[in-house]
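Left out: one protein chain. Kept in place: all the others.
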Amino acid sequence: MSDITIPEARQAAEHAPAHKKDTQGVKMGMWLFLMTELLLFSGMFLLYSVYRYYYTKEFHQAGMETHTMFGTVNTMVLLTSSLTMALSIAAIERGKKWLSVTFLSSTIVLGLGFLVIKYAEWSTEIADGIYPGSPKLLQHPRGFELFFAMYYLMTGLHGLHVLVGCGILITMLIFIIRGKITQDDPVRLEAAGLYWHLIDIVWIFLFPLFYLVN
Amino acid sequence: MRLLPYALNHARAVDDVMRFMVIADIILFLIVIVVMLVFVFKYNHTKHSRATSIPGSVPLEIIWTVIPTVLVLAMFYVGWVAYLQIRDVPKGAMPVRVFARQWSYSFEYTNGKRTDTLYVPEGKPIDFLITSMDVIHSFYIPAFREKQDALPDRWRHMVLYPEKLGVYDIVCTQYCGLDHALMKTKMIILPDSTFDSWINSSSTADPLAVSTKAIYY
Amino acid sequence: MSKTITSGHHEAPTSYGIYVLIWLALMSLTAITAVVAGIDLAAFTLVIALLIAVVKSSLVVNVFMRVKYDDKIFKIFIAIAGGTLTVIFLLTFADVYFRR
Partner (left out) sequence: MAELAIPPQEESVVEGSYLENLNGRKGITAWIFSTDHKRIGILYLIALFSFFSVGVILGILLRLEMLSPGGKLFSPQAYNALFTLHGVVMIFLFVIPGIPVTLGNFFLPIQIGAKDVAFPRLNLLSWYLYVIGSIVILTALFWRGLPDTGWTFYVPYSLRTTTGVTIAVFGVFIVGFSSILTGLNFLTTIHRLRAPGMTWFKMPLFVWALYATAWVQIIATPVLAITLLLIVISRVFGLGIFSAAAGGDPVLYQHLFWIYSHPAVYIMILPPMGIVSEIIATFTHRTIFGYKAIAMSSLAIAFIGYLVWGHHMFVAGMSQQADFIFSFLTFLVAIPSGIKVFNWVASMYKGSIDPQPPFLYVMAFMVLFCIGGLSGLVLGSLATDVHLTATYFVVAHFHYIIFGGGVFIFFGALHYWLPKMFGRMYNKKIASWALVDMFMGFNLLYFPMFVMGYEGMPRRYFTYLPQFETMQRISVVGSWILVAGLIVMFVNLIHGSMKGPRVGNNPWGGTTLEWSTPSPPPHENFETEPVVTQEPYYHEEALTK
(Lines give C-alpha, C1' and ligand atoms only; values in the text may rest on other atoms or scores of the structure.)
Protein backbone atom coordinates (compact mmCIF):
# COMPACT_ATOMS: atom_id res chain seq x y z
CA MET A 1 0.00 0.00 0.00
CA SER A 2 1.62 3.22 -1.01
CA ASP A 3 1.57 6.41 0.96
CA ILE A 4 -1.06 8.27 -0.92
CA THR A 5 -2.71 5.92 -3.31
CA ILE A 6 -4.20 7.84 -6.12
CA PRO A 7 -5.76 6.06 -9.00
CA GLU A 8 -4.52 7.63 -12.15
CA ALA A 9 -6.10 10.75 -13.45
CA ARG A 10 -7.80 9.48 -16.51
CA GLN A 11 -8.49 12.96 -17.77
CA ALA A 12 -4.85 13.71 -18.19
CA ALA A 13 -4.34 10.23 -19.48
CA GLU A 14 -3.84 11.19 -23.09
CA HIS A 15 -0.42 12.72 -22.60
CA ALA A 16 0.80 10.76 -19.68
CA PRO A 17 2.03 7.24 -19.17
CA ALA A 18 -0.24 4.88 -17.30
CA HIS A 19 0.04 4.65 -13.51
CA LYS A 20 1.15 8.20 -13.05
CA LYS A 21 0.84 9.85 -9.69
CA ASP A 22 -1.74 12.60 -9.84
CA THR A 23 0.34 15.48 -8.57
CA GLN A 24 -2.29 18.03 -9.44
CA GLY A 25 -4.81 16.01 -7.46
CA VAL A 26 -2.63 16.08 -4.37
CA LYS A 27 -2.16 19.82 -4.72
CA MET A 28 -5.88 20.27 -5.25
CA GLY A 29 -6.62 18.38 -2.06
CA MET A 30 -4.14 20.60 -0.26
CA TRP A 31 -5.62 23.78 -1.68
CA LEU A 32 -9.08 22.74 -0.60
CA PHE A 33 -7.74 22.04 2.85
CA LEU A 34 -6.11 25.47 2.90
CA MET A 35 -9.49 26.99 2.08
CA THR A 36 -10.95 25.37 5.15
CA GLU A 37 -8.05 26.70 7.23
CA LEU A 38 -8.63 30.15 5.84
CA LEU A 39 -12.32 29.99 6.76
CA LEU A 40 -11.46 28.66 10.20
CA PHE A 41 -9.40 31.76 10.83
CA SER A 42 -11.94 33.97 9.14
CA GLY A 43 -14.43 33.21 11.92
CA MET A 44 -11.91 34.73 14.32
CA PHE A 45 -11.24 37.67 12.03
CA LEU A 46 -14.97 38.31 11.88
CA LEU A 47 -15.21 38.36 15.66
CA TYR A 48 -12.22 40.65 15.81
CA SER A 49 -13.68 43.11 13.32
CA VAL A 50 -17.05 43.28 15.02
CA TYR A 51 -15.52 43.83 18.42
CA ARG A 52 -13.12 46.35 17.02
CA TYR A 53 -16.14 48.14 15.58
CA TYR A 54 -17.92 48.05 18.95
CA TYR A 55 -14.89 49.08 20.99
CA THR A 56 -12.80 51.15 18.61
CA LYS A 57 -11.20 53.28 21.29
CA GLU A 58 -10.52 50.46 23.71
CA PHE A 59 -8.98 48.32 21.00
CA HIS A 60 -6.77 51.18 20.02
CA GLN A 61 -5.55 51.70 23.55
CA ALA A 62 -5.13 48.02 24.18
CA GLY A 63 -3.18 47.70 20.95
CA MET A 64 -0.57 50.04 22.41
CA GLU A 65 0.20 47.44 25.05
CA THR A 66 1.39 44.78 22.60
CA HIS A 67 5.06 44.68 21.73
CA THR A 68 5.52 45.90 18.18
CA MET A 69 9.13 44.81 18.31
CA PHE A 70 8.29 41.19 18.97
CA GLY A 71 5.65 41.32 16.25
CA THR A 72 7.94 42.83 13.65
CA VAL A 73 10.78 40.44 14.35
CA ASN A 74 8.43 37.49 14.21
CA THR A 75 6.97 38.69 10.91
CA MET A 76 10.44 38.80 9.45
CA VAL A 77 11.29 35.37 10.84
CA LEU A 78 8.19 33.86 9.31
CA LEU A 79 8.66 35.60 5.95
CA THR A 80 12.22 34.32 5.80
CA SER A 81 11.04 30.83 6.61
CA SER A 82 8.65 31.09 3.68
CA LEU A 83 11.57 32.02 1.45
CA THR A 84 13.64 29.04 2.57
CA MET A 85 10.59 26.82 2.09
CA ALA A 86 10.20 27.96 -1.49
CA LEU A 87 13.94 27.58 -2.05
CA SER A 88 13.85 24.07 -0.66
CA ILE A 89 11.25 23.07 -3.24
CA ALA A 90 13.20 24.81 -5.99
CA ALA A 91 16.29 22.87 -4.93
CA ILE A 92 14.62 19.47 -4.94
CA GLU A 93 13.20 20.20 -8.37
CA ARG A 94 16.74 20.69 -9.60
CA GLY A 95 17.70 17.41 -7.95
CA LYS A 96 19.88 19.05 -5.33
CA LYS A 97 18.87 16.88 -2.42
CA TRP A 98 21.21 18.23 0.24
CA LEU A 99 20.64 21.84 -0.68
CA SER A 100 16.94 21.17 -0.28
CA VAL A 101 17.58 19.53 3.09
CA THR A 102 19.56 22.58 4.16
CA PHE A 103 16.81 25.01 3.18
CA LEU A 104 14.11 22.89 4.74
CA SER A 105 16.08 22.59 7.98
CA SER A 106 16.41 26.38 8.07
CA THR A 107 12.66 26.65 7.62
CA ILE A 108 12.08 24.36 10.57
CA VAL A 109 14.61 26.24 12.69
CA LEU A 110 12.96 29.55 11.79
CA GLY A 111 9.53 28.13 12.57
CA LEU A 112 10.70 26.94 15.96
CA GLY A 113 12.41 30.29 16.45
CA PHE A 114 9.07 31.97 15.82
CA LEU A 115 7.56 29.87 18.58
CA VAL A 116 10.37 30.68 20.97
CA ILE A 117 9.92 34.41 20.37
CA LYS A 118 6.16 33.98 20.76
CA TYR A 119 6.74 32.22 24.06
CA ALA A 120 9.00 35.03 25.27
CA GLU A 121 6.40 37.58 24.23
CA TRP A 122 3.52 35.85 26.00
CA SER A 123 5.66 35.36 29.10
CA THR A 124 6.48 39.06 29.22
CA GLU A 125 2.82 39.97 28.87
CA ILE A 126 1.57 37.50 31.41
CA ALA A 127 4.28 38.66 33.81
CA ASP A 128 2.99 42.20 33.24
CA GLY A 129 -0.43 41.04 34.30
CA ILE A 130 -1.93 41.18 30.83
CA TYR A 131 -4.11 38.13 30.33
CA PRO A 132 -7.87 37.72 30.13
CA GLY A 133 -9.43 38.02 33.54
CA SER A 134 -6.31 39.48 35.12
CA PRO A 135 -6.84 42.11 37.83
CA LYS A 136 -4.93 44.63 35.72
CA LEU A 137 -7.17 44.23 32.69
CA LEU A 138 -10.35 44.30 34.73
CA GLN A 139 -9.51 47.88 35.74
CA HIS A 140 -9.66 48.93 32.11
CA PRO A 141 -12.89 49.40 30.13
CA ARG A 142 -14.26 46.07 28.99
CA GLY A 143 -13.17 46.25 25.35
CA PHE A 144 -9.65 45.89 26.70
CA GLU A 145 -10.20 42.40 27.92
CA LEU A 146 -11.85 41.42 24.64
CA PHE A 147 -8.85 42.67 22.71
CA PHE A 148 -6.52 40.49 24.68
CA ALA A 149 -8.88 37.55 24.59
CA MET A 150 -8.82 37.84 20.79
CA TYR A 151 -5.07 38.37 20.86
CA TYR A 152 -4.35 35.21 22.81
CA LEU A 153 -6.91 33.20 20.86
CA MET A 154 -5.77 34.21 17.41
CA THR A 155 -2.02 34.19 17.97
CA GLY A 156 -2.44 31.00 20.00
CA LEU A 157 -4.35 29.25 17.23
CA HIS A 158 -1.78 30.50 14.75
CA GLY A 159 1.05 29.26 16.97
CA LEU A 160 -0.59 25.86 17.09
CA HIS A 161 -0.58 25.83 13.30
CA VAL A 162 3.11 26.73 13.26
CA LEU A 163 3.77 23.84 15.62
CA VAL A 164 1.82 21.40 13.45
CA GLY A 165 3.56 22.85 10.39
CA CYS A 166 6.97 22.19 11.96
CA GLY A 167 5.92 18.61 12.60
CA ILE A 168 4.89 18.20 8.96
CA LEU A 169 8.13 19.75 7.73
CA ILE A 170 10.22 17.43 9.93
CA THR A 171 8.38 14.49 8.38
CA MET A 172 9.15 15.88 4.94
CA LEU A 173 12.80 16.29 5.93
CA ILE A 174 12.95 12.61 6.80
CA PHE A 175 11.26 11.76 3.50
CA ILE A 176 13.83 13.73 1.54
CA ILE A 177 16.74 12.18 3.39
CA ARG A 178 15.33 8.69 2.86
CA GLY A 179 14.76 9.43 -0.79
CA LYS A 180 10.98 9.27 -0.67
CA ILE A 181 10.72 12.83 -1.92
CA THR A 182 12.86 13.26 -5.02
CA GLN A 183 13.28 15.41 -8.06
CA ASP A 184 10.77 13.18 -9.83
CA ASP A 185 8.26 13.16 -7.03
CA PRO A 186 8.38 16.39 -5.05
CA VAL A 187 4.61 16.81 -4.64
CA ARG A 188 4.45 16.06 -0.94
CA LEU A 189 7.05 18.70 -0.25
CA GLU A 190 5.11 21.13 -2.42
CA ALA A 191 1.90 20.40 -0.52
CA ALA A 192 3.67 20.88 2.81
CA GLY A 193 5.05 24.13 1.42
CA LEU A 194 1.57 25.34 0.55
CA TYR A 195 0.49 24.72 4.13
CA TRP A 196 3.52 26.56 5.46
CA HIS A 197 2.88 29.58 3.25
CA LEU A 198 -0.72 29.74 4.39
CA ILE A 199 0.47 29.99 7.99
CA ASP A 200 2.64 32.86 6.82
CA ILE A 201 -0.31 34.60 5.15
CA VAL A 202 -2.43 34.34 8.29
CA TRP A 203 0.35 35.98 10.23
CA ILE A 204 0.68 38.74 7.64
CA PHE A 205 -2.87 39.74 8.60
CA LEU A 206 -2.53 39.16 12.33
CA PHE A 207 0.47 41.45 12.46
CA PRO A 208 -1.20 44.78 11.59
CA LEU A 209 -4.34 43.91 13.57
CA PHE A 210 -2.56 43.33 16.86
CA TYR A 211 0.75 45.11 16.67
CA LEU A 212 0.30 48.18 14.51
CA VAL A 213 -2.25 50.23 16.34
CA ASN A 214 -0.07 52.78 18.04
CA MET B 1 -56.79 30.54 9.06
CA ARG B 2 -58.21 31.63 12.39
CA LEU B 3 -57.41 28.89 14.80
CA LEU B 4 -56.16 31.30 17.38
CA PRO B 5 -58.25 34.31 18.38
CA TYR B 6 -56.44 37.48 17.54
CA ALA B 7 -56.23 40.44 19.80
CA LEU B 8 -55.34 43.43 17.70
CA ASN B 9 -54.45 45.04 14.42
CA HIS B 10 -51.06 43.50 14.12
CA ALA B 11 -52.36 40.00 14.73
CA ARG B 12 -54.90 40.60 11.97
CA ALA B 13 -52.11 41.78 9.66
CA VAL B 14 -50.04 38.69 10.41
CA ASP B 15 -53.02 36.45 9.81
CA ASP B 16 -53.66 38.16 6.49
CA VAL B 17 -50.10 37.45 5.44
CA MET B 18 -50.44 33.91 6.72
CA ARG B 19 -53.68 33.38 4.82
CA PHE B 20 -52.21 34.70 1.60
CA MET B 21 -49.18 32.45 1.90
CA VAL B 22 -51.03 29.34 2.97
CA ILE B 23 -53.49 29.64 0.10
CA ALA B 24 -50.68 30.22 -2.39
CA ASP B 25 -48.81 27.28 -0.89
CA ILE B 26 -51.81 24.97 -1.11
CA ILE B 27 -52.35 25.88 -4.75
CA LEU B 28 -48.70 25.25 -5.59
CA PHE B 29 -48.76 22.01 -3.64
CA LEU B 30 -51.87 20.75 -5.39
CA ILE B 31 -50.54 21.64 -8.83
CA VAL B 32 -47.33 19.69 -8.26
CA ILE B 33 -48.88 16.67 -6.57
CA VAL B 34 -51.93 16.34 -8.82
CA VAL B 35 -49.84 16.63 -11.97
CA MET B 36 -47.43 14.07 -10.58
CA LEU B 37 -50.22 11.62 -9.74
CA VAL B 38 -51.82 12.08 -13.16
CA PHE B 39 -48.50 11.32 -14.85
CA VAL B 40 -47.86 8.32 -12.62
CA PHE B 41 -51.22 6.79 -13.54
CA LYS B 42 -51.38 7.87 -17.16
CA TYR B 43 -47.84 6.83 -18.03
CA ASN B 44 -47.75 3.65 -15.99
CA HIS B 45 -45.59 1.13 -17.83
CA THR B 46 -48.50 -1.26 -18.23
CA LYS B 47 -50.39 1.29 -20.27
CA HIS B 48 -47.50 3.22 -21.72
CA SER B 49 -44.78 0.74 -22.49
CA ARG B 50 -42.51 2.97 -24.50
CA ALA B 51 -41.22 6.18 -23.00
CA THR B 52 -40.37 9.32 -24.93
CA SER B 53 -37.17 11.01 -23.88
CA ILE B 54 -37.70 14.74 -23.73
CA PRO B 55 -34.48 16.41 -22.68
CA GLY B 56 -36.00 19.72 -21.66
CA SER B 57 -37.57 22.94 -22.79
CA VAL B 58 -36.12 26.37 -22.35
CA PRO B 59 -39.46 28.26 -22.46
CA LEU B 60 -40.84 26.01 -19.72
CA GLU B 61 -37.74 26.52 -17.59
CA ILE B 62 -38.17 30.27 -17.95
CA ILE B 63 -41.86 30.12 -17.08
CA TRP B 64 -41.35 28.12 -13.93
CA THR B 65 -38.49 30.29 -12.88
CA VAL B 66 -40.21 33.62 -13.45
CA ILE B 67 -43.63 32.86 -11.98
CA PRO B 68 -42.33 31.52 -8.65
CA THR B 69 -39.90 34.43 -8.49
CA VAL B 70 -42.73 36.93 -8.77
CA LEU B 71 -44.76 34.98 -6.24
CA VAL B 72 -42.03 34.75 -3.63
CA LEU B 73 -41.17 38.41 -4.03
CA ALA B 74 -44.81 39.24 -3.36
CA MET B 75 -44.69 37.03 -0.27
CA PHE B 76 -41.54 38.75 0.88
CA TYR B 77 -43.08 42.18 0.40
CA VAL B 78 -46.28 41.59 2.36
CA GLY B 79 -44.30 39.98 5.16
CA TRP B 80 -41.94 42.93 5.36
CA VAL B 81 -44.69 45.53 5.45
CA ALA B 82 -46.55 43.79 8.25
CA TYR B 83 -43.33 43.26 10.16
CA LEU B 84 -42.47 46.95 10.31
CA GLN B 85 -45.51 47.57 12.52
CA ILE B 86 -43.98 45.85 15.51
CA ARG B 87 -40.46 47.17 15.11
CA ASP B 88 -41.03 50.89 14.43
CA VAL B 89 -41.73 52.67 17.66
CA PRO B 90 -44.56 55.24 17.23
CA LYS B 91 -44.49 58.59 19.00
CA GLY B 92 -46.27 58.74 22.33
CA ALA B 93 -45.95 55.04 22.99
CA MET B 94 -45.95 54.13 26.64
CA PRO B 95 -42.59 52.56 27.59
CA VAL B 96 -42.60 49.43 29.71
CA ARG B 97 -39.37 47.72 30.67
CA VAL B 98 -39.35 43.95 30.53
CA PHE B 99 -36.81 42.04 32.61
CA ALA B 100 -36.54 38.35 31.85
CA ARG B 101 -34.66 36.02 34.13
CA GLN B 102 -34.51 32.29 34.81
CA TRP B 103 -37.51 31.59 34.92
CA SER B 104 -39.84 34.54 35.27
CA TYR B 105 -40.56 38.02 33.97
CA SER B 106 -40.88 41.32 35.71
CA PHE B 107 -42.20 44.58 34.31
CA GLU B 108 -41.22 48.10 35.21
CA TYR B 109 -43.45 51.06 34.41
CA THR B 110 -42.38 54.67 33.88
CA ASN B 111 -42.95 55.61 37.50
CA GLY B 112 -40.73 52.76 38.71
CA LYS B 113 -43.52 50.47 39.77
CA ARG B 114 -42.68 46.78 39.23
CA THR B 115 -44.97 43.80 38.77
CA ASP B 116 -44.76 40.15 37.77
CA THR B 117 -47.95 40.27 35.76
CA LEU B 118 -48.12 42.73 32.92
CA TYR B 119 -50.85 45.37 33.05
CA VAL B 120 -51.36 47.68 30.13
CA PRO B 121 -54.03 50.28 29.33
CA GLU B 122 -56.38 49.73 26.44
CA GLY B 123 -55.93 51.69 23.22
CA LYS B 124 -52.45 53.10 23.74
CA PRO B 125 -49.37 51.80 21.91
CA ILE B 126 -46.88 50.17 24.26
CA ASP B 127 -43.14 50.25 23.64
CA PHE B 128 -41.59 47.26 25.37
CA LEU B 129 -37.92 47.62 26.20
CA ILE B 130 -36.76 44.09 26.69
CA THR B 131 -33.66 42.80 28.40
CA SER B 132 -32.46 39.74 30.26
CA MET B 133 -30.74 39.42 33.60
CA ASP B 134 -28.94 36.18 32.74
CA VAL B 135 -29.23 34.02 29.60
CA ILE B 136 -31.22 34.65 26.44
CA HIS B 137 -34.98 34.47 26.87
CA SER B 138 -37.85 35.42 24.69
CA PHE B 139 -40.92 37.55 25.20
CA TYR B 140 -43.75 35.96 23.23
CA ILE B 141 -47.46 36.86 23.26
CA PRO B 142 -49.14 34.35 20.92
CA ALA B 143 -52.45 36.22 20.75
CA PHE B 144 -50.61 39.26 19.42
CA ARG B 145 -48.36 37.20 17.09
CA GLU B 146 -45.40 39.05 18.54
CA LYS B 147 -42.10 37.88 19.87
CA GLN B 148 -38.72 39.33 20.75
CA ASP B 149 -35.67 37.73 22.30
CA ALA B 150 -34.42 39.16 25.58
CA LEU B 151 -30.65 39.49 25.51
CA PRO B 152 -28.39 40.11 28.48
CA ASP B 153 -26.94 43.62 28.55
CA ARG B 154 -28.89 44.71 25.47
CA TRP B 155 -32.23 46.45 25.10
CA ARG B 156 -34.60 45.44 22.32
CA HIS B 157 -37.86 47.11 21.30
CA MET B 158 -41.21 45.55 20.59
CA VAL B 159 -44.38 47.53 19.94
CA LEU B 160 -47.86 46.39 20.78
CA TYR B 161 -51.33 47.94 20.33
CA PRO B 162 -53.67 46.64 23.03
CA GLU B 163 -57.08 47.03 21.43
CA LYS B 164 -59.28 44.66 23.28
CA LEU B 165 -59.72 44.12 27.00
CA GLY B 166 -58.64 40.70 28.08
CA VAL B 167 -56.08 38.36 29.57
CA TYR B 168 -53.36 36.93 27.36
CA ASP B 169 -50.52 34.43 27.79
CA ILE B 170 -46.89 35.49 27.77
CA VAL B 171 -44.41 32.67 27.30
CA CYS B 172 -40.69 32.16 26.78
CA THR B 173 -39.66 30.55 23.50
CA GLN B 174 -35.90 30.78 23.68
CA TYR B 175 -34.61 27.76 25.52
CA CYS B 176 -33.19 29.01 28.82
CA GLY B 177 -32.55 26.03 31.06
CA LEU B 178 -34.29 23.80 33.54
CA ASP B 179 -37.71 25.41 33.91
CA HIS B 180 -37.93 26.99 30.47
CA ALA B 181 -41.31 25.34 29.98
CA LEU B 182 -42.67 26.97 33.13
CA MET B 183 -41.50 30.48 32.31
CA LYS B 184 -44.75 32.27 31.64
CA THR B 185 -47.00 35.02 32.88
CA LYS B 186 -50.13 36.93 31.85
CA MET B 187 -50.74 40.20 30.13
CA ILE B 188 -53.89 41.96 31.28
CA ILE B 189 -55.36 44.81 29.29
CA LEU B 190 -57.26 47.22 31.51
CA PRO B 191 -59.58 50.11 30.70
CA ASP B 192 -57.56 53.31 30.59
CA SER B 193 -59.03 54.73 33.81
CA THR B 194 -58.54 51.53 35.79
CA PHE B 195 -54.95 51.40 34.66
CA ASP B 196 -54.34 55.03 35.61
CA SER B 197 -55.65 54.65 39.12
CA TRP B 198 -53.74 51.38 39.54
CA ILE B 199 -50.42 52.69 38.29
CA ASN B 200 -50.61 55.73 40.55
CA SER B 201 -51.57 53.79 43.65
CA SER B 202 -48.90 52.24 45.81
CA SER B 203 -50.68 48.92 45.83
CA THR B 204 -49.16 46.09 43.82
CA ALA B 205 -52.28 44.04 44.28
CA ASP B 206 -54.09 42.80 41.24
CA PRO B 207 -56.29 45.70 40.10
CA LEU B 208 -58.81 43.22 38.74
CA ALA B 209 -59.21 41.54 42.10
CA VAL B 210 -60.89 44.65 43.42
CA SER B 211 -62.74 46.29 40.58
CA THR B 212 -63.54 44.49 37.38
CA LYS B 213 -62.88 40.87 38.07
CA ALA B 214 -66.17 39.79 36.66
CA ILE B 215 -65.32 41.02 33.20
CA TYR B 216 -62.35 38.78 32.78
CA TYR B 217 -62.68 35.62 34.76
CA MET C 1 -1.83 -0.57 -5.13
CA SER C 2 0.47 0.98 -7.61
CA LYS C 3 3.40 2.62 -5.99
CA THR C 4 4.44 4.40 -9.09
CA ILE C 5 6.28 7.59 -9.03
CA THR C 6 6.97 9.59 -12.11
CA SER C 7 7.42 13.24 -12.57
CA GLY C 8 4.45 15.54 -12.69
CA HIS C 9 4.18 17.94 -15.57
CA HIS C 10 6.23 20.68 -14.04
CA GLU C 11 7.05 23.84 -15.82
CA ALA C 12 10.66 24.92 -15.64
CA PRO C 13 11.47 25.33 -11.94
CA THR C 14 11.22 28.90 -10.75
CA SER C 15 14.60 30.53 -10.33
CA TYR C 16 16.03 31.10 -6.88
CA GLY C 17 16.48 34.76 -7.78
CA ILE C 18 12.78 35.50 -8.05
CA TYR C 19 12.14 34.01 -4.62
CA VAL C 20 14.86 36.15 -3.08
CA LEU C 21 13.48 39.23 -4.81
CA ILE C 22 9.99 38.55 -3.50
CA TRP C 23 11.42 37.99 -0.05
CA LEU C 24 13.18 41.35 -0.20
CA ALA C 25 9.93 43.00 -1.26
CA LEU C 26 8.09 41.34 1.63
CA MET C 27 10.69 42.43 4.14
CA SER C 28 10.62 46.02 2.96
CA LEU C 29 6.83 46.07 3.03
CA THR C 30 6.96 44.84 6.62
CA ALA C 31 9.38 47.62 7.46
CA ILE C 32 7.13 50.15 5.74
CA THR C 33 4.04 49.02 7.68
CA ALA C 34 5.90 49.21 10.94
CA VAL C 35 7.07 52.72 10.12
CA VAL C 36 3.76 53.94 8.77
CA ALA C 37 2.06 52.69 11.91
CA GLY C 38 4.22 55.12 13.85
CA ILE C 39 2.79 58.07 11.93
CA ASP C 40 -0.68 59.07 12.99
CA LEU C 41 -2.95 58.90 9.94
CA ALA C 42 -6.09 58.48 12.00
CA ALA C 43 -8.50 56.02 10.41
CA PHE C 44 -6.20 55.43 7.47
CA THR C 45 -3.52 53.74 9.53
CA LEU C 46 -5.43 50.49 9.62
CA VAL C 47 -6.55 50.73 6.01
CA ILE C 48 -2.98 51.24 4.82
CA ALA C 49 -1.70 48.46 7.04
CA LEU C 50 -4.34 46.07 5.70
CA LEU C 51 -3.69 47.11 2.10
CA ILE C 52 -0.03 46.32 2.56
CA ALA C 53 -1.03 42.98 4.10
CA VAL C 54 -3.12 42.23 1.01
CA VAL C 55 -0.19 43.07 -1.28
CA LYS C 56 2.14 40.91 0.79
CA SER C 57 -0.17 37.93 0.82
CA SER C 58 -0.81 38.17 -2.90
CA LEU C 59 2.95 38.04 -3.45
CA VAL C 60 3.16 34.93 -1.29
CA VAL C 61 0.19 33.30 -3.02
CA ASN C 62 1.31 34.07 -6.53
CA VAL C 63 5.01 33.36 -6.30
CA PHE C 64 5.81 31.27 -3.24
CA MET C 65 2.67 29.22 -3.67
CA ARG C 66 3.08 29.37 -7.46
CA VAL C 67 -0.53 30.11 -8.22
CA LYS C 68 0.65 32.40 -10.96
CA TYR C 69 2.25 29.48 -12.80
CA ASP C 70 -0.21 26.75 -11.88
CA ASP C 71 -3.61 25.48 -12.99
CA LYS C 72 -6.36 28.04 -13.39
CA ILE C 73 -8.60 26.01 -11.10
CA PHE C 74 -6.58 27.07 -8.06
CA LYS C 75 -7.26 30.70 -8.86
CA ILE C 76 -10.95 29.85 -8.98
CA PHE C 77 -10.69 28.13 -5.59
CA ILE C 78 -9.05 31.20 -4.10
CA ALA C 79 -11.75 33.39 -5.63
CA ILE C 80 -14.43 31.18 -4.06
CA ALA C 81 -12.79 31.41 -0.65
CA GLY C 82 -12.34 35.15 -1.00
CA GLY C 83 -15.92 35.64 -2.18
CA THR C 84 -17.23 33.62 0.73
CA LEU C 85 -15.24 35.69 3.18
CA THR C 86 -16.54 38.91 1.68
CA VAL C 87 -20.13 37.68 1.86
CA ILE C 88 -19.83 36.58 5.49
CA PHE C 89 -18.35 39.93 6.46
CA LEU C 90 -20.85 42.02 4.50
CA LEU C 91 -23.92 40.19 5.77
CA THR C 92 -22.76 40.15 9.37
CA PHE C 93 -22.02 43.84 9.22
CA ALA C 94 -25.44 44.43 7.68
CA ASP C 95 -26.61 43.50 11.13
CA VAL C 96 -23.87 44.91 13.35
CA TYR C 97 -23.49 48.23 11.59
CA PHE C 98 -27.17 49.17 11.59
CA ARG C 99 -28.06 47.75 14.98
CA ARG C 100 -29.52 50.22 17.37
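To keep things simple, chains are lettered A, B and C as they appear, and every chain counts its residues starting from 1.
Just so it is clear, contacts are C-beta pairs under 8 Å (C-beta built on N, C-alpha and C of every residue); 3 or more make two chains touch, one makes a residue touch a chain.
The structure displayed is predicted, hence computed values, not measured ones.
Considering the entire complex, the omitted chain makes contact with A, B, C. Residue positions on chain C in contact with the hidden chain: 73, 80-81, 84, 87-88, 91-92, 94-100, in rising order. Annotation for chain A: contacts to the undisplayed chain at residues 1, 4-7, 9-11, 13, 22, 24-25, 28-29, 32-33, 35-44, 46-47, 50-51, 54-55, 132-133, 142-143, 145-146, 149-150, 153. Taking the complete complex into account, residues 1, 3-4, 13-14, 17-18, 21-22, 25, 28-29, 32-33, 35-36, 39-40, 43-45, 48-57, 60-61, 64-65, 68-69, 72-73, 75-76, 78-84, 86-87, 134-136, 138, 140, 142-143, 145-149, 151-154, 156, 169, 171-182 of chain B touch the chain not shown.
We take it that only the chains that are shown with their structure count from here on.
With centres taken as mean Cα positions, chain C sits 13 Å from chain A.
Within chain B, no positions touching two or more other chains are listed. Contacts with at least two other chains are made by no residue of chain C. Those residues of chain C that touch chain A in the complex are listed here as 1-10, 13-16, 19-20, 22-23, 26-27, 30, 33-34, 37-38, 45-46, 49-50, 52-53, 56-57, 60-61, 63-65, 70-71, 73-74, 77-78, 80-81, 84-85, 88-89, 92-93, 96-97. Put simply, chain A touches chain C in their complex at residues 1-2, 5, 12, 16-17, 19-21, 23-24, 27-28, 31-32, 35, 38-39, 42, 46, 49-50, 53-54, 68, 72, 75-76, 79-80, 82-83, 85-87, 90, 93-94, 182-185, 187, 193-194, 197, 200-201, 204-205, 207-208, 211-214.
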